[in-house]
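Yeah, one chain of the complex is gone here, protein chain that is, but the others are all in their spots.
Order of writing sets the labels: A, B and C. Residues in every chain begin at 1.
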Amino acid sequence: MHAIELRSDNAAGVAPAIVEAMVGANVGTAIAYGDDALTASLQRRVREVFEHESARVFPVTSGTAGNSLALSALCPPWGAVLCHETAHILNSEGGATSLLGGGAVMRGVPGPDFRVSADTVSAALDSVRWGDPHHSQPSVLSLTQPTDMGTVYPVAEVAALGEAVRGRGLSVHMDGARIANAIVSLGCSPAEITWRAGVDVLTLGATKNGALSSEVIVSFDDRASDELVYRTKRSGHVTSKMRFQSAQLLAYLDDDLWLRLAANSNERMAQLARGLRELGIGFVNRPDVNMLFAQVADDVATRLEEAGLLFYRIAPGLIRLVTSWQTTVDEVEQALGAFTRALR
Amino acid sequence: MHAIELRSDNAAGVAPAIVEAMVGANVGTAIAYGDDALTASLQRRVREVFEHESARVFPVTSGTAGNSLALSALCPPWGAVLCHETAHILNSEGGATSLLGGGAVMRGVPGPDFRVSADTVSAALDSVRWGDPHHSQPSVLSLTQPTDMGTVYPVAEVAALGEAVRGRGLSVHMDGARIANAIVSLGCSPAEITWRAGVDVLTLGATKNGALSSEVIVSFDDRASDELVYRTKRSGHVTSKMRFQSAQLLAYLDDDLWLRLAANSNERMAQLARGLRELGIGFVNRPDVNMLFAQVADDVATRLEEAGLLFYRIAPGLIRLVTSWQTTVDEVEQALGAFTRALR
Amino acid sequence: MHAIELRSDNAAGVAPAIVEAMVGANVGTAIAYGDDALTASLQRRVREVFEHESARVFPVTSGTAGNSLALSALCPPWGAVLCHETAHILNSEGGATSLLGGGAVMRGVPGPDFRVSADTVSAALDSVRWGDPHHSQPSVLSLTQPTDMGTVYPVAEVAALGEAVRGRGLSVHMDGARIANAIVSLGCSPAEITWRAGVDVLTLGATKNGALSSEVIVSFDDRASDELVYRTKRSGHVTSKMRFQSAQLLAYLDDDLWLRLAANSNERMAQLARGLRELGIGFVNRPDVNMLFAQVADDVATRLEEAGLLFYRIAPGLIRLVTSWQTTVDEVEQALGAFTRALR
Partner (left out) sequence: MHAIELRSDNAAGVAPAIVEAMVGANVGTAIAYGDDALTASLQRRVREVFEHESARVFPVTSGTAGNSLALSALCPPWGAVLCHETAHILNSEGGATSLLGGGAVMRGVPGPDFRVSADTVSAALDSVRWGDPHHSQPSVLSLTQPTDMGTVYPVAEVAALGEAVRGRGLSVHMDGARIANAIVSLGCSPAEITWRAGVDVLTLGATKNGALSSEVIVSFDDRASDELVYRTKRSGHVTSKMRFQSAQLLAYLDDDLWLRLAANSNERMAQLARGLRELGIGFVNRPDVNMLFAQVADDVATRLEEAGLLFYRIAPGLIRLVTSWQTTVDEVEQALGAFTRALR
């Protein structure tokens, strides 16, 4: 058996249609820094996909860039960004938001299922000394959709959270590193889960789902958009040959490719979870998208590794399994076979 | 005549060998964020090419990122970066170095041929109130090689400048957005024009010379390297699929592709300059590399535009012409033909 | 009964000896920005008081300045400062450390009695992904001594914490906004509770304890000292007439004035706590210094307010009482009388 990749969707390759689009974009010359025809097309396409007349798109090359720049445009330097205590922006971006946000701080909020809830956000906001400059003022709620633990916020919950915090003067950011997986899982439209539910700025991930080097910020807020023109550039996130990022994104959005790729990873995870459940393995999260935290004894994990399964050990007795656009039915079958053997 | 691209080497496409390398890298899966085999190869390759045992390479996706991150690792927040008053870092990066450098400042230094000179740097350093915290302390000299106006620092001059400022406690950074063009023009080795001449950290450009989305920081200074591990990440400049940047760079350095591509742009510029000189056109700079600032009357410029020549007007009576790895002998011939007609 | 001030030691006035010293310093002229004779005297005096040969003193005008500048000199921009989850630097300085620290982050650590403990710090450090740039790297442990809740770290505990974190590469900062109260409470020397216990940089408060406008950073770390020369200036914290701050501090340290003033506030709190205990009132903290969180029913609190007692309501059923250098035996008697009446 060749190695089966279940470590991260980050480890997957690039979808063929996206490679083709990049190769196809390599014709002639084009003006740099986003003033090209492909980037203009992408701008129009994003407005169509999100059914929003004035949304603006800013291609960047990493999720950290997308999140921290989006937050810097929503949060004043003296503000605080609220997010779940397990959020990527808080734990895995090296303080990018504090750097690019001019010293803004982040505050982790608890909540079941790795999601903030109306109650926990409310409690966090109630403890704020509003208007007291000694106290960092919550200015943005950042929701990770799906969460870093593979759970999903229902549309109504995003909308309720958005409405609640907006009443206290906060904006809403969505870290959508895997947003396509959430959209497929929820069966909603891109607009429903974002601006219609109160999201001001979205970080739309693509690299984990088949793109090569493109994430984009989609801003539904004109003031934030105006700032992002400058903020993206001066942090070094405006590439000269942006047309090749735009080409990726155009292919990604074309014919719902992004949703089809995400559907595959979600379905492969459903297939895997079904099989594991039958084998009696317990889960920490509900596998709503393409990620599973499974309770697997350490010696079993060792045997799985020896059998060629690639995955992460999170803690004693706990492993993380992630499927991708590239995972095949056959690979999942083989993985389940390996589990069966390892459990004997 | 189809349009002839002489606006910027930034507008050129991607070299076929680099596209092939990227497509070829799209096999199987690989761990993200630079822990992959291709990035490890690139690390080794850079040490060979620069004949340096401990050089470290950091792929980023824009020249602004490369420069401002390199400078942030060399300059304390209370320091000042000296550079020529026409330098890109001072005029065309939106203050990135002040942002990522924690409020560090930049100071333009004059100098003939768009280069700082021993005299002008010396004068700048003599006017400093050293050790006075009211006064930003010069900490880095940044040399643009070649300059933004197409002139080149000879090896001996870099070495002399390096030695002079090192005696005052400064480090040396080289903005090598077009370094391959300078190396070809000087006929020196990569080591000679960088660390052997006192350069601590190099921003090695590739995107203007045939790459798709890759610039790299090459650090010859261990302390700066240690910092760059963190600085690149927390500014959002560590991409998840870094292997595709590394693949570009490996192809770029392989078989001297970078020097061959640069040789073409330099030679096409020489061909163009020769022809323009014969037509009696004056130049502001000596066309040492692939860039020419030519004195062309505005009505002539208009006729050139009408004939399909793409170039920038810099000021009344002054245009900028840039060749690239992609410019052909035939295109230069056609361009010269257009000039001949426009001058009539 | 005139109003009795128990809100904060911040609300107290200036000690007469300190006023006299300032008035006395107003003779003739003196060079600005700390190059004066009084500041030089202060420098020598601090080395004597702390029994340290190379300690350096930096007068600033607020505790927030003292803490955030000290931390900025100890923590790299990509680092994290660990502190108790109730620490002033985390909750009441508006993110100053993230601003002046170039985007450094702070992480609250739990712990009983409002103090971090060997266990909680250890747990925090064990969960770190060391060397992973996605994860802010803990670089400083900041101890608030006494804590914002009036508890004190014993000398041995500071030393043990210092040793533990130093082994993981961290520095130690002490927020000593009320350090004199802790020294008096512990009966130790200034050296014992600071550098001999592993503290690298101390923020030594004076304003809460009788000074007018002076806090000082005392750095026992030469590298941090060298940075603070620049960091204090460029954040606007080097005053031109620094001699008047130095005069305050000299008087403050002279003849142990600081310890005598702190002894009064501690003793008045002991007197108050004794009386309240006799009245059956419960406390949240042990009144080791000059601060008490007392369980007082809301209607009782209202009657106390009506009787002219000034204090803060922290939560339903909880009030904060703080004595100062200025609080008199008689005022405490009167306060206790008010409590007796209000409880009826």
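The working rule: a residue touches a chain if its C-beta (ideal position, glycine included) is under 8 Å from a C-beta of that chain, and two chains touch if they have at least 3 such contacts.
No experiment lies behind these values; they were computed from the predicted model shown.
Within the whole complex, touches from the chain that is not shown fall on A, B, C.
Of the candidate positions C:Val49, C:Leu69 or C:Val199, contact with the unshown chain belongs to C:Leu69. Touch with the chain omitted from the figure is made, among B:Asn26, B:Thr39 or B:Ser98, by B:Ser98. Checked against the hidden chain, the listed residues C:Ser171, C:Ser235 or C:Ser265 yield one contact partner: C:Ser235. Of the listed residues C:Ala21, C:Leu42, C:Val60 or C:Val165, the one in contact with the hidden chain in the full complex is C:Val60. In the full complex, subunit C touches the omitted chain through residues 5, 7-8, 10-14, 19, 22-23, 26-33, 60-66, 68-69, 93-96, 99-100, 207-208, 212-213, 230, 233-241, 244-245, 310, 324, 326.
Although one chain is hidden here, its contacts on subunit A can still be listed: residues 33, 76-78, 102-103, 133-134, 137, 227, 229-234, 238. For subunit B, the list of residues touching the undisplayed chain reads 77-78, 80, 91-96, 98-106, 133-136.
By our rule, only the chains that are shown with their structure count from here on.
Think of the whole protein's Cα atoms as having one middle point; the chain whose own Cα middle lies nearest to it is A. Rounded to a whole number, the gap between the C-alpha centres of subunit A and subunit B is 34 angstrom.
With centres defined as mean CA coordinates, subunit C is found 50 Å away from subunit B. Each chain gets one centre point, the mean of its Cα atoms, and the points for subunit A and subunit C are 42 Å apart. Under the contact definition stated at the top, the residues of subunit A that touch 2 or more other chains are 93-96, 99-100.
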